[in-house]
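For reference, the structure discussed in these notes is given below.
Note that one protein chain is taken out, while the other chains of the complex remain in position.
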Amino acid sequence: MTTRAEPMGGSLDTTATRALAGLLGLGAVLIVWRLIVGLGPTTALNDGYPLGLWIAFDVVTGTAVACGGYAVAILVYILNKGRYHPLVRPALLTSALGYSLAGFSVVIDIGRWWNVWKVPVYFWHWNFNSALLEVALCIMAYVFVLWIELSPAFFERWQDSSFVALRRMSRAALPMLKKASLFIIALGLLLPTMHQSSLGTLMLLAGPRLHPLWNTPWLPLLFLISCVSMGYAGVVFESTLSSRLFGRRSDTAMLAALAAAIVPLQIAFVVLRLGDLAWQGRLGLLFAGDGRSVLAALEYVLFLAPVVMLSSAERRRDPGQLFRAALAMIFAGALFRFDTYLVAFTPGPQWAYFPSVPELLITVGLVAGEILAYILIVKMFPVLAKEQVA
Amino acid sequence: MLASQSLAEFDPTVSRRNFIRLCTMVAAAVGLGPLAAERFVEAATSGRKPSVIWLQFQECTGCTESLLRAAHPAVDDLILDLISLDYHETLLAAAGHQAEAALKQAMRDNAGKYVCIVEGAIPTKENGIYCMIGGRTAVDIVTDVASQAGAVIAIGSCASWGGVPSADPNPTGATGAHEILKGKTVVNIPGCPANPYNLLGVVLQYATYGTLPALDAQNRPKFAYGETIHEHCPRRAHFDAGRFAEKYGDEGHRLGYCLYKLGCKGPVTYANCSVQHFGEVDGAWPIGVGHPCFGCTEQKVAFRVPLHTTVDIQRPMPPDTYAPVHASQGQVSPLATGVAGAILGGLAGAGYVASKKLSAAEPPVKPEV
Partner (left out) sequence: MGISRRAALKTVLVAGAAAAGARPAKAAVLAQAPADAVGLLYDTTLCIGCKTCMVACNEANALPADTTLSPARLYHAPADLNARAKTVIKLYADADGMTRSYLKAQCMHCIDPACATACMLGSLQKREFGIVTYDPDLCVGCRYCEVACPFNVPKFEWSSAAPKIVKCELCNHRLAEGKEPACSEVCPRHAVIFGKRSDLLKEAKRRIDESPGRYIPKVYGETDGGGTQVLYLSHVPFEHLGLPALGETPGPERARSLQHGIYRGFAAPLALYGVLGLVMWRNRSAAAEDRNDDAR
């Protein structure tokens, strides 16, 4: 049972990479424009809805989908299921890219981005009451940790490099990383636990301005549970697609087992939420018939959909069904996060927000950039196993 | 001067042009338009001038004086020719029994048609002995004359609601004419003095059309008392921008700033002084000469609220705009919604199609990206 990661090779200049580069270029131009004229003219953000698409999607949803590295690491290193080991590196790559995209999105979203370096450095100004500080520091640290965890993929390629410096550095780094791997991986498990739950705590500060269907102190746990399942779903999604598109056989059975791990998490999530609503006497709000209650109900449906879709072994064997279930889970988690950050936030009926076209295009460009980087890295560096053999 | 004589006969030096100008001005003041002016002229020159009996009681004669100052001196004769002033104690040449006889004659000749104008308050304490003319109390006189009048007009604050004689402690029990003439419609034209054009407008409308102008709840003509001074004040911009005179003679006062802080009652005073000035002189009105309005038309304000006490303004007045408690802001762009919908729909659709393909076959051998 040997699984060796290898560069996929192949041309870096294809229709797909060109199209993605084009979208990234468009996004880049719009980003420069945003930096020059400010957020007002480029986004639809306003004083009623100061946080918008870039926070709710790029950061909150994006990092959750990028929790594949976290979710698979739990499976492999804590629950000790070594057969999933081939999934670790690609999951780490998705995570590293996803978190880097999230970090970049934060920098272009905040208004005074030139001050962002002060957040980790000015420790004497740290406000320990702020959940956002914890999220910011954690994410900054985790991006760092992810690239370090992924670095063996680069060093393995570079240890045979023609550049002497690169060769020496790689050959020195690899054994050091191997020795420190326990500490690094443990950190890579701790940090997401902290900040993914705190992303839930964040919106609780809105107090009475957070709609009762989402306003619960269980939010941190709900965010944590959903990020783990979104992580697994993300891995299924990314693994299936990359196998298909890189012409490799995918291990449906392994992915099916991974997907099966989602099921208890979904059930736990729904039970916890409904139970909390019932305990608070707020179940009736689900049937209020307004937009918010409809979206909340939709969340429950989407969270339970994968449970139904993966209910039988036969269904789990079907790669298409697996893929659909993963998509449903990602949509479910994304909707939950969008709802918590945008829909549940009630600044008053006089305010309205929907992302503007430049906002949407910048997000599209950044996601295109992430996919492009994935393709290029996977082709040039040993990330994917050539053949995933059970 | 007899009612039957016409203007042109009497005073050949008065130009027809001036006369028509005057009629036009008066018509404009009451908002009746140029056609009305023509009818006024016609009525006046054809000898159909309305008969006016003018009674004076507890008053200072300021309203009469104001009327006389209403126009260029050469034209006050004209004013007296637009109406036939058959009894007026100040202007009458006659006196004593002759004056009484003139009054009785005018009442007899024009019964049911004459306009009774009351100037001055009417004392009621101790059977009204505090104002007696020719042995009769004011109460008796006004009741008698008004009983046969076609219309009754109270000119000035005194006749409208008691005016200055009614200020605390009101020892004579001074009241307005409408309190005495219960049951009769008394048009009130308050002011201290009243603006003469307000009176002229009402009288001429009655004379020409036989109707009275639209009146408010206090029977004051709406064309003059429908809005407050504050709403038409030329210094309003200063109020809105927060520029106030703090003391007489200070910088703000010299620059013509708002006089609210000096106790201007403009916001609670219904009158048209700000648009129709006095004495035919532009700017001849209290605020125009730098003194705050004291609310002379209003019974609750004039001679009751101290001159320099500021007033409550609870009713916002144009041109003011205020933000509502929750002002609508933020818009949803339909284009953006469309784009987002397209992206999401595209992704969902592509995902579904891809999943179908995955179910269908094994992966191809060569990469596609």
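Note that the chains are named A and B in the order they appear, and that numbering of residues resets to 1 at the start of each chain.
Rule of thumb we're sticking to: contacts are C-beta pairs under 8 Å (C-beta built on N, C-alpha and C of every residue); 3 or more make two chains touch, one makes a residue touch a chain.
A quick note: this is a predicted structure, and the numbers were derived from the prediction, not measured.
Among the residues A:Glu134, A:Glu238, A:Glu299 or A:Glu370, only A:Glu134 touches the chain that is left out of the figure. Listed residues A:Ala173, A:Leu221, A:Val308 or A:Val364: the one in touch with the omitted chain is A:Leu221.
Note that of B:Gly135, B:Gly183, B:Gly249 or B:Pro324, the residue touching the chain absent from this view is B:Pro324. When the missing chain is restored to the complex, the residue among B:Thr61, B:Thr310 or B:Ser333 that touches it is B:Thr310. Residues of chain A in contact with the chain left out of this view: 35-41, 45-48, 50-51, 77-80, 82, 109-113, 115-116, 118-119, 122, 125-134, 136, 182-183, 185-187, 189-190, 193-194, 197-198, 201-209, 217-218, 220-221, 224, 345, 347-348. Summarising the interface, chain B meets the missing chain with residues 239-242, 244, 260-261, 267, 310-316, 319-329.
Here is the rule we use: only the chains that are shown with their structure count from here on.
The distance from the centre of chain A to the centre of chain B, each centre being the mean of the chain's C-alpha atoms, comes to 72 Å. Partner chain A is touched in their complex by these residues of chain B: 326-333, 335-337, 339-340, 343, 348, 351-352, 354-360, 362-369.
Of all residues in chain A, only 8, 10, 14, 16-17, 44, 46-49, 240-241, 243-250, 318-324, 327, 331, 348-357, 359-360, 364, 375 touch chain B in the complex they form.
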